[in-house]
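Apart from one protein chain that is not included, each protein chain of the complex appears where it belongs.
Right, chain A next:
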């Protein structure tokens, strides 16, 4: 028991690191004039969701069901009442671990609205979206009923769609919300005609590396035990992600002529997303197939925004919605009880189409709810307080307008302490007289 608690606490810390990792993954992809805003949207989500989670979010997600498997009892664990001082694994460690999931899910959405969202409006969005969308959906998917009378959510217990670590609740949920917000906020000025290329690809690679590292906690930690299941999830998280890099790069090489670093970093995330729901339900061949298919499919899917004209700036839809759907649905094909007797056999393992149907219902229920609810929340913020910065702020850079900072001070002429600083020294008589001796009037 102590070993399991230790693993879940460790995993929780790993999952927290994913959000700063995501901040750099996203931050490198935006232009230099808006990188701080992207980092701040991610850190802002950490701040707000962390507070909401301990006050009432955990209770909404994991309190006793109020009816229909739709929502937990918000009063039961309000302020974590009754959890602190009890059993560590089922209480505090689990609260911490699941809290990190809530944070990263909300932060994922930020990539769709890069460069143009007012920071205050985003923070209000975070409150509303976490409360009205994430906490209920987490209840649907992650809250299992127990023998001692606790009743959980409908996808986990009534439908019994499999989602080991959050393909539906995290990735389809965030991807659908991203699509809705990209629609609510509209395109960035100049998109897609003006080039808006990534300003720091090493940041993107660094962020992808941190995400991958943290994701081992996300997936293997979801076993909630330090045993075989965690090992299976861990290895599959490695397998599928490696295969996804190959899948993405092969598509790029064939289509564009070059294998790019942005493609490799994106392949990492696509593979991680797709294996998330399936990581403890498939064997090595299943993980390889899910990874390579997700890498290739997401590499193709990121082009859809140009076709349909929506500015999902950093491809949250193309990677998380598409990758989440692929992983969730492919459990219906590649699932096998050979690795986990709590799983099911999919179509390719003699299990027929039943599970695929359940996976589809779970996936599309989350997709539809998130899409509609996010549209409503987004429009509400848009008409009341305004969601976008004005044109001048967007053109000059949102960092300066929203945060009064700039990320990089590379030009010596603009910098404090250069010419102006020296002039001040001269006026104050600090410059040695010797340096003025040569002056002839």
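Basically, a residue touches a chain if its C-beta (ideal position, glycine included) is under 8 Å from a C-beta of that chain, and two chains touch if they have at least 3 such contacts; residues count from 1.
In this text, contacts and distances are computed from a predicted model.
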item	value
UniProt protein name of the chain not shown, from "Nitrogen regulatory protein P-II", "Alpha-glucoside transport system permease protein", "Acyl-CoA dehydrogenase" or "ATP-binding cassette domain-containing protein"	"Nitrogen regulatory protein P-II"
Option touching the unshown chain, where A:18, A:302, A:381 or A:398 are the choices	A:302
Touch criterion as defined above, residue of A:98, A:168, A:241 or A:266 at the omitted chain	A:266
Where the missing chain touches chain A, by residue	192, 195, 197-198, 252, 255-258, 260, 262-263, 266, 299, 302-303, 306, 315, 438-441
